[in-house]
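Submitted below is the structure of interest, expressed as structure tokens.
Omission of a single protein chain aside, the complex is shown with its protein chains in their original locations.
Chain lettering (A and B) follows the sequence in which the chains are written, and residue indices restart at 1 in each chain.
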Amino acid sequence: MKNFKLLYTVGVILLSVLLTLGIASLILAVLGADVLKTFWVIFCYPFTTFKNISGVINIMTPLTLVGVGICVAYRSGIMNIGGEGQMLIGLLCAIVFALYSGIEGPLSIPLILLTGMIGGAVWGFFPGILKSKFGVSELLSTVMFNYIATQLYSYCLRVPLLDPAVAGGAGDPQTVKLAENQWLPRINEIIENTPKGTRFHTGILIALVLAVIVYLFMWKTPVGFKMRAAGASDRAARYGGISVNKYLVLAMLVSGACCGLAGTVEILGVHHRGLGNCTGGYGFSGIVVALFGGLHPLGVIPAAFFFALISFGCSALQINKIPVPSNVIDVLMGLVILVIVAAKLIIANPYLMDRTQRKLQSMLHRKEAA
Amino acid sequence: MANPITSLRIDHITKRFPGIVACSDISLSVGKGEVLALVGENGAGKTTLMNILMGLYMPDEGKIYINNKEVVFKSPSDAFAYGIGMVHQQYMLVPNLTVTENIALGLSQMKTEEIGSKTLQRLKKAAKLDLAAVRRHIIAISEHYGLAVDPDAYIWQLSVGEQQRVELVKTLCFGAKFLILDEPTSALTPQETDELIELLKRMSSELSIIFISHKLAEVKALSNKVAILRGGKLVFRGNTADHSAADIAALMTGHEVYLPTNQSKKLPGKPMLEVHNLFVRGDRGNMVLNKLNLTVRAGEIVGLAGVSGNGQRELAEALTGLRVIESGEVLLDGASLVGKTPKQIIAQGMGYVPEERNVEGIVPSMSIRENLVLKDIAKAPFALGGVLINNKKIDENADAMREKFDIRCSSVNVAAGSLSGGNIQKVILAREINRGPKFLIAVYPIRGLDLGAAEFIHKQLLALRDSGVGILLISEELEEVINLSDRIAVIFKGQIQRTLGHGEATQRKLGMMMAGVKEI
Partner (left out) sequence: MLDFIVLFITVGIPLSSALLLASLGETVNQRSGVFNLGCEGVMCMGAFVGMFIPYLVGGSAKVAWYVNVAGLAAAAVTGALFGLLFGIVVIKFGAPQGIAGIGLQLFGTGLAGSLYRHFIGGAQGVAGIDAISIPVLSELPIVGKMLFSCNPMVYFSFLMVPVVHYILFKTPWGLKVRACGTFPRAADSMGIDVSKTRYQALAFGSAMAALAGAYLSVCYAKIFTDTLVGGRGFIAVALVYFGRWSPLGVLGGAMLFSLAQALQLAVQAYGFAAFPYEFLVMLPYVLVVVVLVFVGKSKHVGPAMLGKPFNREMRT
């Protein structure tokens, strides 16, 4: 019986992987790509050079940060799809602070990061309070707040923060560059003998540390315990004297702060200035990462690496002369979500397992009889 | 339904669910005009068996015969077509549709070719568009059987008793000649129950009835045959008249039953919980508690008897801070609870065993050890300095509780939701008692539990009483209330009807008072 459960679980996972690969191959074939070569570019090409690997890790950094933030929210019973907006507002606050506070030098970096976290937390606070006070579904409010953030950000970029160099329509709106001593150091500035000439920055260390801190917070402190209890069963938590609404808002604050930090790290590590599209859609893909990581902060780390890998691979398709649009990354992610959520439920369904077991047994019996 | 049902036979039915065999090799038969009582404890397999008969579940093995011909029901509409109808324990009425719409819904599902009666065939067509025709049919049926219903009312506007009448009318409107009733009296007052039994007796001249119950008085009053299920097996079949209620009870439980009773002579202490002129609103916004007054002393069990829906749930929630108190005063050991949060009230020494243990008492996906410290996680010794969880202490606590409260589990690390009802209740009770409460509210503490667990829970409650804790026991099982309580308060329409001493209360007296009769 116990063995069958293992067999069943492994079987379902294997089938899901095969199904995902099958559908993905089909779509790639329709798009006219050489399927095997495409998979090679997606899964293997990123490992071919140090530059590629550092590219993967630079993508992994914001994905980890957002993913961890989503975990906190989800574990506390609130589905945060406002990561994009929280990233934007976080990085906007960080840029304003970096440009106008007059604080420079290495000490300014933690302060800028903190500002970014506060910005994101504020943007997470609104949907949280709307849900706890007025019962507004966070699935809708966070999406609305994404749009509002996008407009706020694009206004700030276009008017008050506009780089004079591109004023008057000379290019896409952007801010001026941050002072160089406000940038996150590159890896090769810290570790000797690493190849130079990549954008490999130290944000990944921040991401890994945050994942561990959030893990400790959620699993080793009473506050985290209460948040998880509230998320697992709001009624039982309420009956147990836990103020579900309070922890729900707290969860959105923490979640927003993580997303805000993700945005800020992108700015300080990669772009060094505010640009039109600097969230890279990580606010959304972070959700996939969180799910793939089993909604556990430490599980998010490998999940983020995996998605960074295929994300980098998909963006490298064109250079490798594979005529597939880079949107294909969304298709793959969507597919993975749909398959994961279904597979999870199939594994967790004792009735289905029972029936499968009996069916298999009767099939075996028939074979033996024959 | 070409011919009326003259006999229905269930032949060697087996149905398995993961981990259990719900029905094991059960055979039964019912003839025309017979009333069969299907008796058994919770979880004996009665409802599962009837759901198979209705086509809701497919049996793993076994067959069903009607008039000696095998039938296979894949959906309730197949069963309807043969004139079988069921009134479920939880009423199957859609709250935001009217009575007429609810009935039209079922009629529109019936298969025309299998409907014998011309009226029904016409109705089936009418259900497509013409609600007025369905409405006329409802009125005709309700007049014929003397079942008053308002066809235009929305279900959510109706009381429990009214909803039950709608259920009966609905089943009859589908042309049922064979009725299955799943614990039809569980939400009714004793008087409503009597009326229902009279009605069913009258109807049994025209219909066959299978009647699920564990209330033996009803079984004796109504049925002419009885079948007893225990643990998914048929253990007895016979004529009702040949056996006493006690015989049936013994067969039902498999052993003689001795639940502990309150025999202590210790005098109760000072007032521990005082409720003065309490007003509380229900979910629909109407006042559910109307000027309720109640006092429970230290070292005393006060049983709150009443038909469910008379404000018990709201009272428990108001006392624990989960529901807003409109006006009135509540004192716990002299300190007011009004306007306090659940957290504050828990800190003041309130313990609570809630009604729905699976969703209110425990967090099902969390482990047993975590559930045992749900209310104390932020306090020493479970949290170091209030910031870091001390897993060692939590484990020690869990092991001690498992031992002391006989929680049967493979490990304290398994999800609490995977335990049986009795063990879940033990986890809750362990947590609440271990916290050293001043007062405990226990709502339906043994509902749905097997007798072994019930006995254990009752013993714990009595021991807690003897240690000087005040207990408010909310229950609709009169036997439980009479056995355990020092005093019994009867709640009716949000007020305490009267309070009786331990010796004064009899089942009959309580039944009358629960129905609203004040002086007896």
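Going forward, a contact is a pair of C-beta atoms (placed from the backbone, for glycine too) under 8 Å apart; a residue touches a chain by one contact, two chains touch by 3 or more.
Keep in mind it's a predicted model, so treat the numbers as computed, not measured.
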Among A:114, A:139, A:162 or A:212, the residue in touch with the chain that has been omitted = A:139
Message = Among A:291, A:304 or A:353, exactly one should touch the missing chain; which is it?
response = A:291
Message = Of the residues B:106, B:422, B:470 or B:511, I need the one that contacts the missing chain.
response = B:106
Contact partner of the left-out chain, one of A:63, A:81 or A:303 = A:81
Remark   = Interface residues of chain B toward the undisplayed chain are 17, 54-57, 75-80, 86, 88, 90-97, 101-102, 104-106, 108-110, 127-129, 154, 156, 283
Note = Residue list for chain A contacting the dropped chain reads 27, 30-32, 79, 81, 130, 134-137, 139-141, 143-145, 147-148, 151-152, 154-155, 158-159, 284, 287-288, 291, 323-325, 327-338, 341-342, 344-346, 349, 351
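Following the convention adopted for this analysis, only the chains that are shown with their structure count from here on.
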Remark   = chain A to chain B, mean C-alpha position gap in Å, rounds to 46
Task = Please name which positions on chain A make contact with chain B in the complex.
result = 219-223, 225-226, 228-229, 232-233, 235-243, 350-351, 353-354
Contact footprint of chain A on chain B as seen in their complex = 16-19, 320, 322, 341-343, 345-347, 352, 354, 356, 359-366, 370, 374-375, 377-378, 382-383, 386-389
